[in-house]
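Attaching a single structure in structure tokens format; questions to follow.
A single protein chain has been removed from this complex, and every other one stays in its place.
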Amino acid sequence: MTFITENLAKEKSFRDPIHGSIVVDNQIILDLINTPEMQRLRRVKQLGTTSLVFHGAEHSRFGHSLGAYELARRICNHLQRNYPTQTPGDGLWDEHERPVVLCAALLHDLGHGPYSHTFEHIFNTDHEQITRQIITGSTHVNQILRRVSPTFPDQVASVIDHTYPNPQVVQLISSQVDVDRIDYLQRDAYYTGANYGLVDLDRLLEVMHPYAGGIAFEMSGMHAIEDYIVSRLQMYLQVYFHPVTRSLEVILDHLLMRARELYEDPQVQTSFEPELLRPFFNNDFTLDDYLALDDGVLTTYFQHWTHANDPILRDLANRFLNRQPLKSVVYDDTTASVLPVLRQLIDEAGFDSHYYTDTNASYKLPYDTYRPLETNPQTQIELIQPNGELVELSTQSRLVQSVSGHKQGDMRFFFPKELLTTDNQGELFDPIYTAFQAHLQNNTIIK
Amino acid sequence: MTFITENLAKEKSFRDPIHGSIVVDNQIILDLINTPEMQRLRRVKQLGTTSLVFHGAEHSRFGHSLGAYELARRICNHLQRNYPTQTPGDGLWDEHERPVVLCAALLHDLGHGPYSHTFEHIFNTDHEQITRQIITGSTHVNQILRRVSPTFPDQVASVIDHTYPNPQVVQLISSQVDVDRIDYLQRDAYYTGANYGLVDLDRLLEVMHPYAGGIAFEMSGMHAIEDYIVSRLQMYLQVYFHPVTRSLEVILDHLLMRARELYEDPQVQTSFEPELLRPFFNNDFTLDDYLALDDGVLTTYFQHWTHANDPILRDLANRFLNRQPLKSVVYDDTTASVLPVLRQLIDEAGFDSHYYTDTNASYKLPYDTYRPLETNPQTQIELIQPNGELVELSTQSRLVQSVSGHKQGDMRFFFPKELLTTDNQGELFDPIYTAFQAHLQNNTIIK
Amino acid sequence: MTFITENLAKEKSFRDPIHGSIVVDNQIILDLINTPEMQRLRRVKQLGTTSLVFHGAEHSRFGHSLGAYELARRICNHLQRNYPTQTPGDGLWDEHERPVVLCAALLHDLGHGPYSHTFEHIFNTDHEQITRQIITGSTHVNQILRRVSPTFPDQVASVIDHTYPNPQVVQLISSQVDVDRIDYLQRDAYYTGANYGLVDLDRLLEVMHPYAGGIAFEMSGMHAIEDYIVSRLQMYLQVYFHPVTRSLEVILDHLLMRARELYEDPQVQTSFEPELLRPFFNNDFTLDDYLALDDGVLTTYFQHWTHANDPILRDLANRFLNRQPLKSVVYDDTTASVLPVLRQLIDEAGFDSHYYTDTNASYKLPYDTYRPLETNPQTQIELIQPNGELVELSTQSRLVQSVSGHKQGDMRFFFPKELLTTDNQGELFDPIYTAFQAHLQNNTIIK
Partner (left out) sequence: MTFITENLAKEKSFRDPIHGSIVVDNQIILDLINTPEMQRLRRVKQLGTTSLVFHGAEHSRFGHSLGAYELARRICNHLQRNYPTQTPGDGLWDEHERPVVLCAALLHDLGHGPYSHTFEHIFNTDHEQITRQIITGSTHVNQILRRVSPTFPDQVASVIDHTYPNPQVVQLISSQVDVDRIDYLQRDAYYTGANYGLVDLDRLLEVMHPYAGGIAFEMSGMHAIEDYIVSRLQMYLQVYFHPVTRSLEVILDHLLMRARELYEDPQVQTSFEPELLRPFFNNDFTLDDYLALDDGVLTTYFQHWTHANDPILRDLANRFLNRQPLKSVVYDDTTASVLPVLRQLIDEAGFDSHYYTDTNASYKLPYDTYRPLETNPQTQIELIQPNGELVELSTQSRLVQSVSGHKQGDMRFFFPKELLTTDNQGELFDPIYTAFQAHLQNNTIIK
């Protein structure tokens, strides 16, 4: 292990508004931060279209990556101070895991592209897979990781892959309460100004307790976990699932979809050349192609597209850049049957419903016990009793039990706000608008 | 109405760490703040024994009273700006209510004594009743309120009494989401350092919406209310119900109980003269007697009592002043039968279980719909739809529904920590201690 | 005046991490916020290259513009509540000025381009002039402002121009303590995490006191002003003048300079087409051309330029995108003579000193009395005595007096960090490096 030999004689620190100081005490970590692959994350917003709703939240994935690293570092210090392993297999903390934990925490978001969720949807990319490629492929990051050992990049990748043998390490990076989730919850709360997202960070870290099967939490810290789960739920309901955010994602999605259709249409004489996107339109891109993308590249093309010949592409590009969201209403299974009627009216009003409407279901499962037969089963949270026994969280917490297993969120239908016009100026469409509005009440579709 | 005529030409402000500035723009309010009755609240801690557990929380009821006033002022501004009444009975906000709201908010805690909960238990006082007496009796406060009108003190008292005719006014001062609760939640969170208690204050105030029956909340603010309810629950579970806080209240309670017994015992030659407490020991006190009490008066007597002849009084006084809490374990209905056994062992170990043990049940009902047949029915929270319809909160919020009607908390048994001794130094009592400890596991009584 | 007629029945608010809620109560303001010209500011970082040093500070000019508006709104409320004019010319606050203050505050930064300082340097643009063009030209913003009155756009522009007749209005928007500076100081402190930049905001606003010649501050608020001046100085010294920030600006400047040279060189076959920059390279741009620019457009071209044929353009683009700053050392007038020697050595080491070195002098005048004969004279700050007399700040404050008139900052020389290599690996250049380093000590040039 040559990680320790690269320890810095003197710590360096990055000032961070959430954690105060992010402390780097090893040359490997410092060099990883300075790679082009990590620096690219400065140009990819953490919250994508959410920054158009919460104007304070324009932070990038770079700061979040540093924050996840810092949490990992603090947790390692806590585990090593309070639970150092004495004999192999005693279920306590093995300090040799520190390098892989720190590197996995720092690098876990490397593969994110611009407006990740929508981009992946249109171009069939997978940010986790790309993260692994960056770590194990021919990159600056890989070269630095190899200084630890030739197999170290694969070890780091396997943590992100959940295949690393030590479950403590895997859970620190990826579980219900991992450094990724804790940092983004705090960071997004700070930048949006949503203090309901704040959790008792110091306490959460202090009650972490290693055991053979992973990381449990001391019984006395149960309320801190409860608060974490509810704070996270609130951030989902109030911030991440905000209807306007989702509306702008719909516009973005349809904009890229339209661009792709035009690109593939041999009839269309494109007035623009989306050079950096071409490999993705062609479904044939290299890692370097991917790493050349960022938020600014996309919005630069959108800027060009506001002058495109195609009126839909032009209009959607303008709506996105100038933040003109669609409106939305809630519906459920019983009122879903109204959607075709609404789409019909929207078409009649002159908006192609293929591009100007959409539905979106956003649901969050606040917590659940481990259900191995489900797709994407959640890891459950274990509490550890004074005598060492483990108990699953929802058996102890009335609050968690009451939200456990119940998804929260809604289904929404998106449409042009013009349909809500009520004044007399749009006389021509008045009957259509009136018909449309008759199906809505209290922001909900009615039958 | 002569309140307006006493408006100040220029606003004054008090710097407050929670609200920034507390703005006073009326001479009546300023004069009320400067009364001896209000100033006394500086010498009564907001959280009593909790400050012995959360050392940061040593704030007094004075700051809280100013904070409740400031919230009331901001809400009046909000209601007047956005929902001014047009015609009597339209259910909107009547600006003439401002004086009574501001005064009731400022004065609502006037009757609190030192360590209120325990003091009331031992001396059968009632802080709400005393608040009314201070407002309507022969006091500086009353004299100032009369400048508004001869009936104004009674109006203010009736708000605190819940008998004031306008339900909007009553609910602003006393309901599930009133200025009292909102302020103490934020204030206690700030001073303890428990950021899980922080709520989205601006939002909470912005979504308040008057209607004929009181104050509802806009549908779009539902999540802010959810967060408020959960934050409050967390403050109860983590701060107000902290086992050590309750343990110190047990000691305080038994200390005062013992003093009372000694006072009433003709055999006892008291070596002290608890002059300011005498009227209370005698069950015959005036309002002036009550207003002479504060935290310092009690602890000064405790200081004296550490030199008392009675060993129990002496010991309990020392335990309270020097913060030597009892230990506690959880029990439930099935293990309550073990309590006599434990008390017996404690007596055998040399601690009079009458003074050195106690039980305490602390439960909080996070939320409930209005149940008029219950004792102390909770007011329910109404949401208002865009079309003006009211809906009760738990019908809309899955989170609130899941905690609604279910009390959370625990029952604890308190005993001297000596019983948990495990080393060899207490050889004499070893068998007793061992027998005692056999009934406990994971901080819980077992059978 | 039709501004008031567009007041909203119900206030809207934007959550802001610095000010809590930004409250909009007028349709004109709302419509201005929703213009493409305002929305573009979301894509222009407030602090440019500073975000590469303080990673938390990635916020845009959009949030700052809302913040400046909110401060203006609060100050208008304060002035109207406490100092309403009674008779014309009494030097008190005229509520009719509110619309022009709010609009000027909101729109004051409209003309900022990407990396404003450097961009203006290379392309000879002037963001203040462009702000005026956007307000008075054929834009969405102008169309909305005209709803107030046909001359209203010119009035708003004249505030930004400092030619508006009422000096109170001008000073609120542009003076030593204006809504622009107060907001950016607080905002930048929040996002960088530099709490030394925090000022006592509530107090600063509360002590504003109108007089015939502008806005003075109450004597009792003198310390709040002192703190503001020192906090601002600290932000300049620690954040805005950070050597690495300035280093990255040097790289950006040289990168754009090199691109311009290549563009103008008929010999060069450019492998790229900087379409959106072309009007600027040609010194012939329209307002629409300008409004199409943002940070992302620039970095997208830089992305392209990393594949350019020209090695210098390629290298500088990489250095900027991947954050590889130049190093810097301090010099002064006595050691400036060493610079040619250092440049010579740098050329010998293989770096074209024209592109790889630069000097930069950053100085801030913390405060000064008004000196009308100077270029860009600072407005001075007046304190108002209880009896209404005005006194200039530095005559009363020892602290301000001691920093008044003295610029603080330094001159730095920037060069490739390779020159600081000390190990044996760069053997070839060793003698050059050694010679170079002999001129430096303690990050300073020595003779």
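A few points about this structure:
Going by the order they are written in, the chains are A, B and C; count residues from 1 in each one.
Assume contacts are C-beta pairs under 8 Å (C-beta built on N, C-alpha and C of every residue); 3 or more make two chains touch, one makes a residue touch a chain.
Worth saying up front: this structure is predicted, and the values here are computed from it rather than measured.
Of the listed positions C:Glu97, C:Asp178, C:Glu226 or C:Glu382, the one in contact with the omitted chain in the full complex is C:Glu226. Of the listed residues C:His96, C:His307 or C:His406, the one in contact with the hidden chain in the full complex is C:His406.
The chain not shown here is touched by just one of B:Tyr191, B:Tyr331, B:Phe351 or B:Tyr367, and that residue is B:Tyr191. Although one chain is hidden here, its contacts on subunit C can still be listed: residues 194-196, 198-200, 219, 223-224, 226-227, 230-231, 233-234, 237-238, 385-387, 389, 398-399, 402-403, 406, 408, 441-443.
In the full complex, the hidden chain is touched by subunit A at residues 9-11, 13, 15, 20-21, 25, 81-82, 201-203, 206.
For subunit B, the list of residues touching the undisplayed chain reads 14-18, 20, 34-36, 39-40, 42-43, 51-52, 54-56, 58-60, 62-63, 66, 190-194, 275-276, 292, 294-300, 303-304, 318, 321-324.
Criterion: only the chains that are shown with their structure count from here on.
Put simply, the chain farthest from subunit B by mean CA position is C. Between subunit A and subunit B the centroid-to-centroid distance comes to 41 Å (mean Cα coordinates, whole Å).
The distance from the centre of subunit B to the centre of subunit C, with each centre set as the mean of the Cα atoms, comes to 49 Å. Taking the mean of the C-alpha atoms as each chain's centre, subunit A and subunit C sit 32 Å apart.
Contact with two or more other chains is made by residues 15, 20 of subunit C.
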